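One chain of protein is taken out of this complex; the other chains stay put.
Just so it is clear, A, B and C label the chains in written order, and each chain counts residues from 1 on its own.
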Amino acid sequence: MPHRRNRSDGANESRRKFLKASGTGAVALSLAGCSGGGDQDPTTTEGTGEETEADTTTEEETVEKRTEDSDSIPRGGTLTYGMAQNPDTSNYLTSGSVYSAVALNLIYDFGVEIDPVTYEIQPWVFTDWELQNADADQPEIAFNVRDDLTWNDGEDFTIEDVIFSHDYIIENEVGEWSSVWNNIESVEEDSGDWDCRMTLTQQIGTWDSSALGACPMLPQHIWSEVDDFQSYDPMAERENGPVGTGPGVLTTFRPDTSMQIQFRDAEEYPLTDLDWVDEHDNLVAGGPFLDQVNFQIYGETAALTQAFMRGEVDTHYGSLDTDKIPEAQDTEGLGLVNGYDSGFSYAAFNCRREPLDDVALRQAIAFAWDDYYWTQQLQQGYVFDGDFAQSPGYSGVRPESVFDGELLEGAAAEAFKFRGQGDSADPDVESIRSFLENGEVIDGSSGTFAGQDYPGSLSGVSASQSESKYNYTFDTAQSSNLDGVSDVELYVDGEPLSEFKGGPISILMDPPGENPKQGQAFERWAENLRKVGIPIKLEPTGFNTMSDMVYYNADYDMYEMGWGGTNPFGTSIRSFFHSNFAKEAFGENEGEQFAYNSTGYGVAGGSSDELIMDAYGEMDPETRNEKYATAIEKVYLDMPYMVRDYDKQRWPMNTADFTGAIANIVDPAYANWFWEATHIHQTE
Amino acid sequence: MSTQSESGFELDTLRERWGPRIERFKRGWDRYTTHKMGVAGLAILVLFTLWALFPDVFAPHTPEWKAYIGYENTRMSPEEVNSLPHPPAFGDPFFAPLGTNASGQGIYSMLVYAAGSALYIGLAAGLLSSLVGVPLGLISGFYGDTWIDETIQRIVDVMYGLPFLPFLIVLVAIRGVNTTNIILGIAVTSWLNNCILIRGETLSLKERAYIESAQVAGASDTRIVFRHILPNVLPLAFVFLAQDAAAAILAQASLAYLGLADFTANSWGLMIQNVQAHNYIYNAPWWLIPPGLAITAIAAAFYFIGFSMEDVTNPQKE
Amino acid sequence: MSLLEVNDLSIQYEVDDDEVHAVDGVDFSIDRGETYGFVGESGCGKTTLGKSLVHLLDSNGFIADGEIWFDGTLPQWENDRGEPRRDVIENDQYPVREDGKTDLAQLDNEQIRDVRWRNIALIPQSAMNALNPVYKVGDQIVEAIRRHEPNTSVEEADTRARDLLERVGIDPDRADDYAHQFSGGMKQRAVIAMAMACNPDILIADEPTTALDVIIQDRILDELDELQEEFNVSILVISHDISVMAEICDQLAVMYGGKIMESGPKAEVFQESANPYTLGLKNSFPTVKQEQSELVSIPGSPPTLLDPDPGCRFVDRCPFAVDECESSHPPMYDVADAEGGRRVEGDDEKSHRSACYRVDDLETMRTEASKEETWQAITQNH
Partner (left out) sequence: MTRISARYLGKRIVVSYITLLVIMTLLFALLRSMPGTFISSMITPEMQPEQIQRMREVWGLNEPLWKQYVNFMVNYQTGEFGMSPTNRVPVWDIMIRRLPRTLILFGAAFIVAYIVGPLVGMYLGWLRGSRKDKSIFASSLVMYSMPAFWLAWLFIWLFNYELGWLESTYMYHQFPQFEWTVVSTITNVLHHITLPLISLAFVNWVGVMLVMRPSMNNVTEEDYVFLAQAKGLSERTVMIKHAARNALIPVATQAIVGLAFLIDGSIIIEQVFSWPGIGQLIVNAVISKDYPVAQASFFILAVLVVVMRLLTDVVYTYLDPRIKFGEG
């Protein structure tokens, strides 16, 4: 979601997810093992006892229908929400931490809201709008503003506030809110039938979410007094700190230990009672139903998990540790809200480096990744096997959804699955070798590749190459890296890979101490590749070091990382894979630049630039989705990223006392926390 | 004939030269063995050394062994995966006397196979910090109250001002997390104590009459340090070596707790860290307690040996 | 009546499961106001003996046998006049006998603390280091006074402490100084002043003059003399230095190997020495009167006292040893009788006695002993 932004999540434990930001996860729910929500549990037909089995499948999980009448929902209660790290500041304009955002997002409202289930843009503070001069360099949007909102300090909300909010952020070029000043030129009172008129800085396909929904509503009577927004501390100024139109009031802000949000009375907050919410199949109007949310901060994740298991907190940020899921399911009164990842985890190839600039080699390397070992054995089914660089939670632009497939199903998304030998975990060395020796590429056309059938691409798109770039052979092993594992080594154009490259292919990875399972999976991968005859070295590297090597210097062969908080409309792939975002595009200053496109895809080893830009400029949502899906499938075949998995979010919940959470949406603990907070209520 | 007598002669001088030392060592040993603590420490150390040298004799499996599948490269069933970490099992469904960790490796086997790295880290870091600390302490003490001493002491002051652990984190972060760097990091921060204590000892030795007389007799500084002072501080240095070894093992464990362990080298610290990373601290005592006890035991063994040696070498106790 | 009467006292140290017989069956008695000296080489047991009287032995030392009858008793066993209460004397549980003497050997750890300093003050060897460096000198005297006379106010005790210091020739204002601000002699005198703080009956002075230069030695000895007169305190002096003894003692006992070899009035022991060890010891010290050209030391060293042989303790170093000497340690023979050629055990602890089987052959021994060759012969014999 563009406005309730995903942000980096602090330090330490979840370092891997810095870039992966908040968002592990995804969607839906099904209040696993919970007795409270039993009457509406459409996802697990087998019943709660079968939960593990249900989790091992990749079948699509859908959002349940809600029929409750908000009047019958009990009001009151305190939800305790645990976090493993501390929030930064209560100043919404400078805050960069997800741990602040879980509280602050409940205080502020935006012009429009994205439907958490369908991703349609819906009215919020703005009641209706219209795109004008769509073909101009700077299109305009006219919109109307609600007149029944109040600030939580009792003042009335006005059109002046809307204009002020935009002006303030644009004038000050507030760093954390760059989408506002990047996308919006100005907002003025409209002289005609509309309340206001917004001028965009350029043509933006996703103008509704990216511009109308970009700016938080700030009270003019507070912020006009603020000289330096950087050093403004709301809690020091007023007892209840930040003033917003949202349902929440920040009553306690002790950044090292705790925060508290109290909710305003329902009469004071009309937005969740909007018609579209009321009529929504999956949403309930009239929230929030709770009195307050207490946020408690723990020093380490182990303590946090334990606090949940012992009932000290009712829920916590992120997914429950997979090791604890069976225990939570067995514990009376504890349950899980299923959700989708807001991003994905991947391994990336440096397409600038020979021979990794060859699609064929990248694909062959992917064959050796034992996805079954990773998803089923190590993660015990709590992740989806990865394919496209788009979260299944944002399925609107995923190729299989767009082109009439079933989400996460179908052989077209399985092109690069593990080439194993029957039941054993041993790789099918022979077929992988012959795939390379034959110079094959899974290029989008149907066929049998390395012993596996592929039906052809969903969108009809082809890979950048249809045959391998190099001549691959296998001959006597030269690299000591293969000692005792393989007698033969991959030769690239007649030269042993280790000499061709000047050493084994190295993979930068998290120190396994932080994520032991991942460490095991990568060791298995490396071992499998060595069996094939490809020398591989694993290099555990701290996150900051790795991200510098990757994003600033592009100095690596392969690395693994994750993205969170990607865009529901597919625009993220532009940042990740368009050549404009590779360091080469920055010219002389390249060393100083953070290049999203770390792999250099588009610069070397294939390109999807055209498809991506075609989608980016498309203003019709449906066509846009198709175009993005096509681009995404091409990236899939070219494989700058081998998408490893999408988390299945298992958001822990004290189901003995609380129910009502919306399941099977993206990242319920953070990205959609606003919706969860306005839906969760006490059990009877 | 002549060779024989010559060698006999050599043997004699050898005996002459070494006789008293052997004698002294014997006496020291006799005294040492009167310390139950010291003997216990030595016994633990011997056990761990045996573990380190012949792990296959003591451990039922190697760390590659996995519950249910053994050494086979096959897959566990979901139920089997779910049963991990498995509490101690004796043959049914597999043999793992201290249970397994979350990936199915036997805790006891891991424990045995990690003994080597504990000894390595302890001794290497201890030795390194002695190699830095003892000479600097000697120099500082010998040139007490000169600019040399002052400089060294100021350096020590500065180093004390940097809290050890975070400093170590920074060092390890700069150089990368591997065992060598961890050892170097520990040594860089732990030579201080040796330096200070050896300096104190040297200062007091320097005041002794025989040093003064040697000085009057015109012996060079080097000679005095090597002939007269060093032999007297060496026993003490060994005592510190043992203590440093213990401290290094504990430091490595602390680093592991903070996520800075060399994952390629199985170590007790890493085992505990894994319990934490897998979030089983309060659910799998068979996994948490043994490595902690092993660390405690080896550190205590080093301390025991160190302090018993101190008793033996302390001239006041003659 | 004697102030202190020691019967058959044996002290042992436990060392690695062995027993060291540091003092073995010693008898002596001290009268009120008397100065009694113990002389002997270091390691002969004299310091142990002195310390044992008030149980100040090292933790591995203990009184193995014997009695230490002291004319006085614990405060809690006294009546108003400072004499032992009748019921205490009659009750067998208390180590107090009919004549009012208490057996110090039988007192326990807590009880003996009441005797220390109040009745028997002990100045340790190297008294110079006996002042605690972190407390003011005056306060340390006050502490002693208040320990044994809890009813004394701090001010009173302080005044007394200053008086005492003045009495030994130290400016009373120096009571506020620390030990390190005192000279060696001053420290020694301060300790002596402290020793007199509670008006003890006996003052045990262990090597009171060692480590002091000759002039200060003299002053200290004079000081002791004066104090004795003023306070009528008995003094037990322990020293290896015969000349010190010659200066201040009334009675003298020569110790060797944990045994008294010879004892009696100073003059007799000195001038009519009747024991080979005494003779040898005298040879090794310069005396003012006998202008000997050379000092002759006794070859060899004192025995270890670890499970000693049954024979005379001195037999190994004695030039006059005969077979009998190997059989058992000789009893104390009366010297006066021996001069007449008779070997009779002496019962009177105050008279001149000597433990030597050849005590009846005094003339020979005295003549031979003055010759250097006599002593050197031992080295060859053994």
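What we mean here is this: a contact is a pair of C-beta atoms (placed from the backbone, for glycine too) under 8 Å apart; a residue touches a chain by one contact, two chains touch by 3 or more.
Because the structure is predicted, anything quoted here is derived from the model rather than measured.
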item	value
Contacts of the hidden chain among displayed chains	A, B, C
Of A:Q296, A:Q421, A:S462 or A:T683, the one touching the omitted chain in the full complex	A:Q296
Contact partner of the left-out chain, one of C:V39, C:V54 or C:V254	C:V54
Selected residue (touches chain absent from view) among B:A52, B:A246 or B:L270	B:A246
Of C:Y13, C:W69 or C:W117, the one touching the omitted chain in the full complex	C:W117
Contacts of chain A with the absent chain, listed as residue ranges	2, 5-8, 10-12, 15, 18-19, 21, 78, 80, 85-86, 88-89, 91, 94-97, 173, 175, 178-179, 182, 230-231, 233, 252, 254-258, 260, 294, 296-300, 303, 307, 310, 343, 542-549, 551, 563, 565-567, 572, 575-576, 581, 586, 592-596
Chain C residues touching the omitted chain (full complex)	54, 56, 109-110, 113-118, 121-127, 129-134, 143-144, 147-148, 178, 180, 191, 194
Residues in chain B touching the chain absent from view	36-37, 40, 154, 157-158, 160-167, 169-171, 173-174, 192-193, 196, 246, 250, 253-254, 257-259, 269, 272, 281-282, 288-289, 292, 295-300, 303-304, 307, 316
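We adopt the following convention: only the chains that are shown with their structure count from here on.
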item	value
Chain centre separation (chain B, chain C; CA means) in Å	53
Distance from the mean Cα position of chain B to that of chain A, given in whole angstrom	47
Distance from the mean Cα position of chain C to that of chain A, given in whole angstrom	94
In the complex, chain B residues that touch chain A	73-76, 78, 81-82, 102-103, 173, 177, 256, 259-261, 263, 270, 273-274, 276-283
Interfacial residue positions of chain A with respect to chain B in the complex	12, 52-53, 56, 300-302, 305-306, 321, 323-324, 326-327, 372-373, 376-378, 380-381, 423-426, 511-517, 519-520, 540, 542, 545
